[in-house]
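Here you go, one structure.
Of the protein chains in this complex, all but one are displayed in their positions.
Going by the order they are written in, the chains are A, B and C; count residues from 1 in each one.
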Amino acid sequence: MSSTWGNQIKISVFGESHGAGIGVVLDGLPAGAPVDMDAVLLQMARRAPGNDPAATRRREADMPEILSGMQNGRTTGAPLAALIRNGDTRSQDYANLSLVPRPGHSDLAAFFRYDGWNDIRGGGHFSGRLTAPIVFAGSVCRQILSARGVTVGAHLLSAGTVSEEPFDPAAVNKELLDSLNCRPFPTLNEEAKQRMRDEIERARMDCDSVGGVVECAAVGLAPGTGNPMFGGVENVLASILFGIPAVKGVEFGAGFAAAKLRGSENNDPFRVAADGRFFSETNRHGGILGGITSGMPVIVRAAFKPTPSIAKPQRSVELVGRTEEELVIRGRHDACVAVRAVPVVEAAVCIGLLDLLQGRC
Amino acid sequence: MSSTWGNQIKISVFGESHGAGIGVVLDGLPAGAPVDMDAVLLQMARRAPGNDPAATRRREADMPEILSGMQNGRTTGAPLAALIRNGDTRSQDYANLSLVPRPGHSDLAAFFRYDGWNDIRGGGHFSGRLTAPIVFAGSVCRQILSARGVTVGAHLLSAGTVSEEPFDPAAVNKELLDSLNCRPFPTLNEEAKQRMRDEIERARMDCDSVGGVVECAAVGLAPGTGNPMFGGVENVLASILFGIPAVKGVEFGAGFAAAKLRGSENNDPFRVAADGRFFSETNRHGGILGGITSGMPVIVRAAFKPTPSIAKPQRSVELVGRTEEELVIRGRHDACVAVRAVPVVEAAVCIGLLDLLQGRC
Amino acid sequence: MSSTWGNQIKISVFGESHGAGIGVVLDGLPAGAPVDMDAVLLQMARRAPGNDPAATRRREADMPEILSGMQNGRTTGAPLAALIRNGDTRSQDYANLSLVPRPGHSDLAAFFRYDGWNDIRGGGHFSGRLTAPIVFAGSVCRQILSARGVTVGAHLLSAGTVSEEPFDPAAVNKELLDSLNCRPFPTLNEEAKQRMRDEIERARMDCDSVGGVVECAAVGLAPGTGNPMFGGVENVLASILFGIPAVKGVEFGAGFAAAKLRGSENNDPFRVAADGRFFSETNRHGGILGGITSGMPVIVRAAFKPTPSIAKPQRSVELVGRTEEELVIRGRHDACVAVRAVPVVEAAVCIGLLDLLQGRC
Partner (left out) sequence: MSSTWGNQIKISVFGESHGAGIGVVLDGLPAGAPVDMDAVLLQMARRAPGNDPAATRRREADMPEILSGMQNGRTTGAPLAALIRNGDTRSQDYANLSLVPRPGHSDLAAFFRYDGWNDIRGGGHFSGRLTAPIVFAGSVCRQILSARGVTVGAHLLSAGTVSEEPFDPAAVNKELLDSLNCRPFPTLNEEAKQRMRDEIERARMDCDSVGGVVECAAVGLAPGTGNPMFGGVENVLASILFGIPAVKGVEFGAGFAAAKLRGSENNDPFRVAADGRFFSETNRHGGILGGITSGMPVIVRAAFKPTPSIAKPQRSVELVGRTEEELVIRGRHDACVAVRAVPVVEAAVCIGLLDLLQGRC
């Protein structure tokens, strides 16, 4: 199965980059939840190209049409379906790609998977454009989470070799997250943002691209959310985050860095707050112990590889003749997909967390 | 849901560390597959404590009894169920833990999740002991994969601050993996192994522990295995790997390091072999593009945090009185769970890959 | 979860009767399968109102727009999404129903389920109109099945108290099914059809309605398809068939009548055909033994209750004031939903069978 995900909240994402349209069906939403479409559109605008010099100049209206599941601004409880028409597509940009797979892209793997029947224009179903319906779905879930006191926000932790400071995992709070989760290029540090922009622009000037890391936090989750083993918060979030194109790594709390620590360094001592609530002084566990929330902020990072579509000539093969060929990719492409991926990561985390919360009776 | 996983191959893991027994039901296996129980027991012995000085001295027989699903050494197609009795358990070691959660452990989160009803002895269902049935299940899947030409093997890439060289991702092959996947403390480099042992022993002497990273590879998978979006190889493997206790990060191919690269560095150029087969010169994509295998070796790394159970006194809380307390954990605990986790990672990857392969008609 | 179904083939049905549109996403289809849209439209026309005097006169264009998953007349392997716009809707017909639930309808149950937030116009997501996307999905699956030698067809076994002869379960064949599965009011017997029409027309004249039974058969399935216990052909088909509005019973082979038989009467003796193939002389088992196909035709019957929307005054309640009220339902309604349900049953069976077949590797 490819594009259907979830247990309590099921999303079914459809569409191909240059087909009639893309969209999503969300099944399992609670009824009567108010949905602020302006807030949804704000999130979709964050992901859309063109809102930032760092992103591709291809214009996407990305205006979702609600097909079902809402009435008078509230969810009806029936599946919420949204459609985004594909408009400004230049299929000719992809004409030369049909037989020469782009290095770093899904082309070659998809050719084998689908015996050549897949729609390759613009990457087809593998296109980064398919993250638009994920942002739509996540924005709806975000509003439902928000009404339950849960806030999700992220920042660009690094672009290429430039990084900024990570979240203070024990101190990150709703105010900080709310200041991030409405911005197109959210960083904790304005100076770092400029350095990241410069890094990205340098790559673009070199007909190249860079990767990046998105760090996301969620606060307000009741302790005890999640499950052991395969139903843990980490499993659920990873299984949806790896659905975002270009993600090659996911870590929680101290993540890979924890592997270098000693137990005495990594264990977070528990404390009792003045109000009797338990907390941990530090939060290297990223708010998750045994797959279950501890009550501390949930911290997750997703690593994005550099955009595979670069203007530099690359070596590839021709699928039919089985010869080696030089490939030059034309068209407009983000020099760093991680920038526009920030709201996508937030959206995926929102969907994942609502799925977990709905399962807790 | 906690302990049931899978689509084509479903595993249902049960048990608590100090209950009557632990085990697993595997549903969906093909019928008629020969299962070499000696090979299964070898894998279980690799995970069992006591086979290495670096591991806890607690003795676990871990002899699985086949309850169903096998006849005359072959799978019958009915669910394969195995039971491992719990024997040498010292519940008194955990007597003082019932009200004082261990930092870094699931105790506090589980207390909230289960309103205090969970079996806390030995960590209950959260115990690392529950990886024994996973190794059992994975060993059966491994043999079925092997008959289809797929080989899985792993090594301990790092223990604490000591690491060895990673796999050469484009060159790793069946021979190397077969030399690793039968050993209790598999490394690529004998000298590095000794340094890791020393690192672990130093931690133990300090009443402390260290984390580690396991790197796993799979070769022989047909290109075109997997699915886009949420059904990708990365999603499937991550969703099971995060079910292993102490895993805090999962990455594929270049992983987090890819985020620091440029596209021109990270993209793997395609080539045509003498026999007409496509391959890539390098393999930073870890054998997976767009969620689907490319035909190159699949490379995945899992980061393990240091064993939370350390002998050093730690600060914690008392759950009923809501006071702060010092905690001293007694009992025998691995100073580095990552060592015995190597066969567990292999097992999880085997289960995940068989699930993906069975879904390909 | 409400409207997402399937294992290998997942369908996600969305829409409300008087919203923007209805549709379906099919995930898991094989790539490269040719889809004859005329054949799809023929099936949808069979279900559409207006093609038969027995059906409601409300006009529904029901022209599906393919949003994704097809290119040049073939599936691409990506989710196949189709949208049917809602057009000729008279919401005022339902204005008086908002607070007075219609007996026999989902209104009262849905009021509790959704706390009153569901879209009640035209029955919302519970409308029989939602069977149009099921027919769309089923028609695509039917063509894939057909290419694999599987044929599905059904007839109206009874309408109210008028019935015709059932299939000869051991002799039903592709030719017969193909003569049925293209007709709007398929019966085995023309004279019986006229009597059924008369029965339905009498009910309509009386401002009333009648129920009916649809009998469906599938031939060409390889023996050994299906699974024991919960994954059986019966479980899979029943779980989708009960998703068709108004279905209150599902039976296979001799079904409820088998409960009155002796074993010596019900058991079907096995035979060997001249070509060495096994078959059974009779087919009271309906082609399914132990949840698995025997190679004989699969026979399933679905009982439809009479259309609950009748013009006769009925007794109901007012939800807010909690008073008893007389209800008169206006608008156009089929006097026997079972007529138009014939292609819906076929479609559901096609989806179910393809799901089972795709799971057989």
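Structural remarks
Here is the rule we use: a contact is a pair of C-beta atoms (placed from the backbone, for glycine too) under 8 Å apart; a residue touches a chain by one contact, two chains touch by 3 or more.
Keep in mind the model is a prediction, meaning the values are calculated, not measured.
All shown chains touched by the missing chain in the whole complex, by label: A, B, C.
The chain not shown here is touched by just one of A:122, A:153, A:184 or A:228, and that residue is A:228.
Although one chain is not displayed, chain B still touches it through residues 1-4, 8, 10, 12-16, 19-23, 25, 27-28, 31-32, 65-69, 71, 74-81, 83, 113-119, 124-125. Touch with the hidden chain on the side of chain C covers residues 1-5, 7, 13, 101, 103-114, 125-126, 130, 158, 160-161, 203, 206, 208-213, 222-232, 234-236, 238-240, 242-243, 245, 247-256, 258-272, 276, 278, 280, 284-286, 288-295, 303-310, 312, 314-317, 319, 322-324, 338, 359. Hidden from this view is one chain, which touches chain A at 7-8, 30, 78, 228, 358-361.
Operating definition for what follows: only the chains that are shown with their structure count from here on.
Taking each chain's centre as the mean of its CA atoms, B is the chain most distant from chain C. Centre-to-centre spacing of chain A and chain B amounts to 26 Å, using the average Cα coordinate of each chain. If you average the Cα atoms of chain A and of chain C, the two centres end up 39 Å apart. In chain B, the residues that reach two or more other chains under the touch definition are 7, 228, 359.
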